[in-house]
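As you look at this complex, bear in mind that one protein chain is not there, while each of the others sits in place.
For subunit A:
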Amino acid sequence: MESCPSIKNILLLDSEGKRVAVKYYSEEDWPTNTAKESFEKAVFTKTQKTNARTEAEIAMFEGTIVVYKFVQDLHFFVTGGENENELILATVLQGFFDAVGILLRGNVDKKEALENLDLILLCLDEIVDGGIILETDSNVIASKVASHSIDAGAPLSEQTISQALATAREHLARQLLK
């Protein structure tokens, strides 16, 4: 109890329970990939019928507490130990959920998430480090992830023509896709 609040895992699954992105912080609870997958399967089956679209829901499960929230075909889960303060877990979930919303510019579904998997993975990396909560404010998380630009310290001349072209093309493509 004296210990720091800790997160056991964060899961982002699709509407069939398949992984989009997952991050485990407690190897002792799920030492193998099989153990992880069976946990995901069990959590998914147990929660899929519930309505967690407006408010985050919660369930006790195999000695853990899972808070979760769904949007479109994405299922967000945050797991903590059974003595963890439920509201702390919910705050982490909300931070993750909202940050993903900001990063995907409101188009939160599986397709968009997979196309921007790099952002999702960085997002996970900015929320929790080795089980310890790093940040819960979704705006801060998103801004830490989205600072995608050329290092300010790099002189322009170091960018090659092809790099510049690539950047321009990418900007254009993103614009068109919008």
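The working rule: a contact is a pair of C-beta atoms (placed from the backbone, for glycine too) under 8 Å apart; a residue touches a chain by one contact, two chains touch by 3 or more; residues count from 1.
Definition applied: contacts and distances are computed from a predicted model.
UniProt records the chain missing from this view under the protein name "Coatomer subunit gamma", selected from "Sorting nexin-4-like", "Proteasome subunit beta", "Coatomer subunit gamma" or "Origin of replication complex subunit 4". Of the candidate positions A:7, A:43, A:56 or A:99, contact with the hidden chain is made by A:56. Where subunit A meets the missing chain, the touching residues are 1-5, 19, 21-22, 33, 36-37, 50-51, 55-60, 67, 73, 85-91, 110-111, 114-115, 117-118, 121-122, 125, 129-130, 132-136, 144, 147-154, 158, 160, 162-163, 166-167, 170.
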